[in-house]
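What follows is a short report on a single structure.
The complex appears here minus one protein chain, its other protein chains still in place.
A, B and C label the chains in the order they appear, each numbered from 1.
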């Protein structure tokens, strides 16, 4: 672990001056508590991750997929973390850090609602007041997560600007932070934002690969040939890769959302995908220099993915750097393939994956014969939050693996 | 573990003759595979529980509750089991056993949908065709679980007889079984039904107390003074108690659903509660002699609880026996107190419990000063499935711990 | 006449109705119509709220009867009120037997049943293993306890069971729950063959619907036929259409005659019984 503020050309701290002192304070806290385990911070963090969060999560051998693909497939089960996704690893770390720093209030943005619920849970657990910013569009498509945040005692502030999704929610949270920075910590939900966030969030998420690497050694007897993770902002990705980066023989694949197409509509400022690593270019967004979906003038594009949690125009700077360095392969999978993979895992392995994670599984499906003899796929979250979306999107398509979903109309009324 | 077919006066095998040979076959398989670990059955079961199911689950020290009640409160986190409840422990065990027995098809009943989803998941995991019977009323109030079963590839058969809840679903599943018994295994969802189900389901669930007892020793340094679990059919209850039964100094509390009142309406055949241990009397239902909610003629009453998973007129025979023996205290908590406890745990500890489990937490709230210095409460499942019910039921009441839920109306439309 | 004796001379027709379906008075008419139509024994159902062995037809009869106010006590009055000249068997679930009276266990129920003239019991959720207490009470009051032999009942299990049989055996023609079917199961012949060595009347039930069915089953060797759902269907239909009770009763009587006649035909073209 180190406190890099840049990764090659990426990273940095492109934020309003008003936030800089807080960011310096945070950098200092990060170095002391996280990197140097001052006051036993990391010990407490790890203990809470275990007892409250349910870690370690299993590395499960997937029998049916292994047989189907003639490759040993192992699933890292982050869907079993409390709250249903890897997001708690980071949220718990940051809220605990804010407590050590003497902050009195937590704010966070959320897209799919997973980071928001994770933050709300961590705040309830640690007794911190919490407000979550969430775009109106996302609120409408992720209702159960809105309920969960409120039930955990968090305020949910609807964001009505722009298209009402993650990008706008982040901007709005930064505005709150610029006003309340003295007492408030902003829990960013991925490896994005100004330094030290990208490195810090990676370090909190690195527990995934710390466990997985050890578990792989035990189960496979060696390191895996390939490791796959979906990439939105890239926190589950960096968490899953971190401890494998030095293992040069392990192939690392960051699977982005290909959406409905990789091409863009400059006129409307819309990219029908969220593949910033694969198709974006360098720019500055939300505090960091990284790869972005932007038009030729530098205006940020509306991204799109069937999976709300991947629906973001940027990506973590360290991940962008690792892709430039060719240590990580940036690949992508479209909406259809992700939905298909969702159904496949649900039916064949009895695990309902998040639509985000389904992208990684979709890549496995399409490229299993190029990934070597053993593959670790990070199942970053569970798909309970996605049921309504999946039913709706499946009914619009002719998918290979989808079950007949007509029962949903027969019983208990329509959608 | 032993293969008792009766517990004191309770238990037995009150089923149609056509099922008896299958029940004998099952008894034999239970004794060989479960009790004697033939062919390494139990080893495989335990391994799958770990890798697929996410066991062991933590025994978490609950800081805020402990402070509030001035008692060390530990939560056994069955909400973290794959699928969101203890139900998988049993479903996985039975589906695996059916596979060892050479059965080709699985059927199960479900009430709250938790046992149905657990069974559907276990069947997908083990490649077994699966049909779930579920009452129409329950289908309407537990829609997300219906979706999950279908997405896992199970058939969901609506049951339209009677009030369309668990009782009718069990009867209907027995009817299916009576027709298909030669090829089909019926995965009963709790410690109810004819022998060997009560003992077998208990043995599959006993992993809860096996872990908890060991974890308590480590964390408390001794055994807890009291152990609390909610009781519907009683599977999480027996699982949580099993390894403590011999520890005479450990108080065991089975918390039933007090519903809206403990009194009954003989005329209508309705009990506005599900407190069969506290208020029921001996009778025969669904294959076993046990305590039941019945009218003076022996007709089974409609039970009621705000929590669908506790809404059952019977209870496991072994639990009834342990209550008669005064080894287990039968207590109960009403709908209001359960809802309050739901909100309390969500806000104070960041864990959204199932409404079922909330009953155990409600008892803790009301009787914390009678439970000694250390209490283990089984959080049998997570409450994600209950969100709609909780919002609706909370809006009808004036609860101490409920958050302001008006945001649900402001954003994203009405319920 | 003892239950066993009924089967001695000719194949017996054993109809089933849920007592009190759709209401007390009509039900009395219906039972009497069956007697007129040629019933040799009548199985009278005392409805239980959780009829796990019944298919939809009888489930609905149970609901109708319960909603019309049937209780165990009313059931006994019902039997007393009946003006029929054939043996009556009470078919019910064990919990109702168990709960009756102040004392625990089946004795009070059996005592009262004997008092009103019931001659035997069929209890679908009471396998031989659990039947001890009821068996004892039956013996005390001289009632028969009829067991069901399922297609899955074989070998040792069958042998153990046959030791307990009294009255007749209820041979379940196929797996599943009650309900009229268009086919007559292969299981029937196999089951009858399995039972051939025991000298006790064998009445076949589950799914018999027409005189032809009855004929085939008797010619396959059955000593009697048990018919429930096909009769209950007639009541359900009449009830739904609001038909006159007398009309429905007549239809039942006609149906009964069809079934009894079928059984008689079956007896004629039956291969000569060996031992009897």
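One rule holds in what follows: contacts are C-beta pairs under 8 Å (C-beta built on N, C-alpha and C of every residue); 3 or more make two chains touch, one makes a residue touch a chain.
A quick note: this is a predicted structure, and the numbers were derived from the prediction, not measured.
Trainee: Write out, one label after another, the shown chains that touch the chain missing from the document.
Mentor: Over the full assembly, the chain not pictured touches A.
Trainee: Among A:128, A:285 or A:355, which residue is in touch with the absent chain?
Mentor: With A:128, A:285 or A:355 as choices, the missing chain is touched by A:285.
Trainee: Which residue, A:182, A:265 or A:325, contacts the hidden chain when the whole complex is considered?
Mentor: A:182
Trainee: Looking at A:13, A:278, A:332 or A:394, which makes contact with the chain not pictured?
Mentor: Candidates A:13, A:278, A:332 or A:394; residue touching the omitted chain: A:13.
Trainee: Spell out the interface residues on chain A facing the chain that's missing from view.
Mentor: 12-22, 24, 161-162, 167, 171, 174-175, 178-182, 269, 282-287, 292, 294, 296-300
Heads up, the rule we're going with is that only the chains that are shown with their structure count from here on.
Trainee: I'd like the Å distance between the centres of chain A and chain B, where a centre is the mean of that chain's Cα atoms.
Mentor: 34
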